[in-house]
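Note that one protein chain of the assembly has been removed; the remaining protein chains are unaltered in position.
Labels A and B are assigned to the chains in the order they are written; within every chain, residues are numbered from 1.
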Amino acid sequence: MKINQQDVEHVARLARLSLSPEDLKIMTGQMDAVLGYVDKLNELDTDGIEPMAHAVPMTNAFREDEITEPIGVERTLQNAPQQADNYFKVPKIIE
Amino acid sequence: MNSRYEVVIGLEVHVQLTTRTKIFCGCSTEFGQGVNSQTCPVCLGLPGALPVLNRQVVEDAIKAGLATNCQITPRSIFARKNYFYPDLPKGYQISQFELPICEHGWLDIETEELGGKRLGITRIHMEEDAGKLLHNSDNSSSVDLNRACTPLLEVVSEPDMRSSEEAIAYLKQLHQIVVYLGICDGNLDEGSFRCDANVSIRPWGQKELGTRSELKNLNSFRYIKQAIEYEVERQIDVIDAGEKVVQETRLFDPDAGVSRSMRGKEEAHDYRYFPDPDLLPVDVSADWIEQVRKSLPELSTAKLQRYQGEIGLPAYDAGVISSDRPLAEYFEAVVKHYNNPKICSNWVMGEVLGALKDKKLEISACPVTPELLAGVLIRIDDKTISGKIAKTVFEKIWQTGNTADQIIEEKGLKQVTDTGAIEAIVDEVIAANPDQVAEYRGGKEKLMGFFVGQVMKASKGKANPGMANQLLKKKL
Partner (left out) sequence: MKFHDLSIQEMRQKLLAGELTSIELTQQCLQRIKATDSQLNAFITVCEEEALAAAAVADQQLATGSAPLLTGIPIAVKDIFNTLDVRTTCGSKILDNYISPYDATAVAKLREQGAVIVGKLNMDEFAMGSSSENSAAGVVHNPWDLERVPGGSSGGSAAAVASGQVVATLGTDTGGSVRQPASHCGVVGLKPTYGRVSRYGVIAYASSLDQVGPVAGNVADCALMLGVVAGYDPADSTSVDCPVPDYLENLNAGVAGKKIGLPKEYFIDGLDPDIKKAVDAAIETYQQLGAEVVSVTLPHTDYSVACYYLIAMAEASSNLARYDGVRFGLRQDSGDGLIGMYQQTRSAGFGDEVKRRIMLGTYALSSGYYEAYYLKAQKVRTLIRQDFHDVFSQVDFLLTPVAPTPAFKIGEKVNDPLQMYLSDIFTIPTNLAGTCAMSLPCGFSKNELPIGLQLIGKPFAEAEILQAAYAFEQATDWNKRVPEL
């Protein structure tokens, strides 16, 4: 086993997903199968190989410090599930 | 200083940059605009939007790095810091992790207790700010994303500070530097310069660091001092009670003067940093660094040294004038027109700062420009006016914006240097004060001051005091 249900529960918390006990079981099995498969990368010796973060090796894409038009409050809030006084509203953060 | 424990402090300072636009989009960074009005798909984290880096942010970071003796990383990388919070639109903050733009710097500070000390700067990195969250009474919170994506530099110090005084000295110096560089407005109230402090204690002589707590929400130098001192006492109490300090984040409440644990929020923090695939590496060439280095203003510490050494100001004057860049620039502009630094500094620190304080103005709004002020000083120097008349002239310039020469001409304030005219006044004064003349001649030489005063009064201040003095001596 590459991963157990507790690990999967922890990952679900990090990802802000809640899984029913049954889903958790299925998810654990499927994740385990995929993680078992990707283990094959360890057959390769990658010592001294640079990791590749971008498909095209480029650097320094900049914009100049010039103001562009904002989209406006109305468009900003047009899809908001809940809003009041031009703010997005969210449930209280329970610490 | 505690006799049993050594205090160890490291600081993380968030410096909000004064760029016109946000770090990854063209929205304005102006403070105090309508709620959610300075937003676009990028800073709202809308599906499909992509960040593009503001070049000015990189320049500002290089400036900060050079001014704090850092090495500039030839290739730095943006990374995503993943966590969920309603003020963080994308569910990750774009920051730098493994390869920040600046590393290995230091600042020298002076404290009364210890004298000079060098404090290490671990790194400076570029990142985006989060939005603002308001907590409502009805079990909800409100989110304003105007501030989201505003550029920040995070300056992380080594845990080199051993007292709250050192921490404050470091912060004040860092504050002065970023304001001097013109990359931050330094406004603590508006959150332009924010500080988190990592505080731990350990028995004297112990090598390894104690468990630290992270103090957040410190937005004034006074609170920082209070919060650190409160935390040191708290940790001593914990250890003395036979318990262990827990690693945690604590929020300082300035009204109550205490800090409170935010342990709830600590739940499983795993930021899952990885290089942001939407942004390219930032390469800073030696040429670019040189170009920025050349554009750096002379910093306060260098000015202080130069004022004391090369131009010979007293330490106090040099300290006051160099502490504020606009003031120093004002002073230097006056000296450029009238090359007597000591007299210039007397006037800047006396008349100019006095009048500004009265009127509650910043030096940048001073109606008497350096050139106008120098015009007054030149006329004192060439004896056109006396120092006393000069103060009147200064006031008139403040009110009208006219030059010293215009005012002297218009008001007839030109000093009288015509021997005949002064002689006539001297004769009048001698004739009018026979008793004093007798006393003077009887050996009471102190009365010379009285006679000069009378001559000045009779001439409405315009007589050259030196000439009056000479003529009086001769006649008496």
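FYI, contacts are C-beta pairs under 8 Å (C-beta built on N, C-alpha and C of every residue); 3 or more make two chains touch, one makes a residue touch a chain.
Note that this is a predicted model, so its numbers are computed, not measured.
Enquirer: For the chain not shown, which residue from B:Ala64, B:Leu107, B:Ile224 or B:Leu280 touches it across the whole complex?
Expert: With B:Ala64, B:Leu107, B:Ile224 or B:Leu280 as choices, the missing chain is touched by B:Leu280.
Enquirer: Can you work out which residue in B:Arg75, B:Arg118, B:Lys244 or B:Arg272 touches the chain that's missing from view?
Expert: B:Arg272
Enquirer: Considering the whole complex, not just the chains shown, which residues of subunit B touch the missing one?
Expert: Counting over the whole complex, subunit B touches the hidden chain at residues 41, 44-53, 80, 82, 84, 86, 89-92, 141, 143, 145, 270, 272-274, 277-280.
Enquirer: Which residues does subunit A use to touch the chain missing from this display?
Expert: Answer for subunit A: residues 3, 7-8, 11-12, 14-19, 27, 30-31, 33-35, 37-44, 46, 49-56, 58, 61, 63, 71, 75-76, 78-82, 88, 90-94 touch the chain left out.
One rule holds for everything that comes next: only the chains that are shown with their structure count from here on.
Enquirer: With touch defined as at the start, can you tell me which subunit B residues reach subunit A in the complex?
Expert: That would be residues 19-21, 25-28, 34-41, 44, 52-56, 58, 75, 77, 84, 86, 133-136, 139-145, 262, 264-265, 267-268, 270, 272, 275, 277, 279-283 of subunit B.
Enquirer: For subunit A, which residues count as touching subunit B in their complex?
Expert: Against subunit B, the touching part of subunit A is residues 10, 13-14, 16, 53-54, 58-68, 70-73, 76-77, 84-95.
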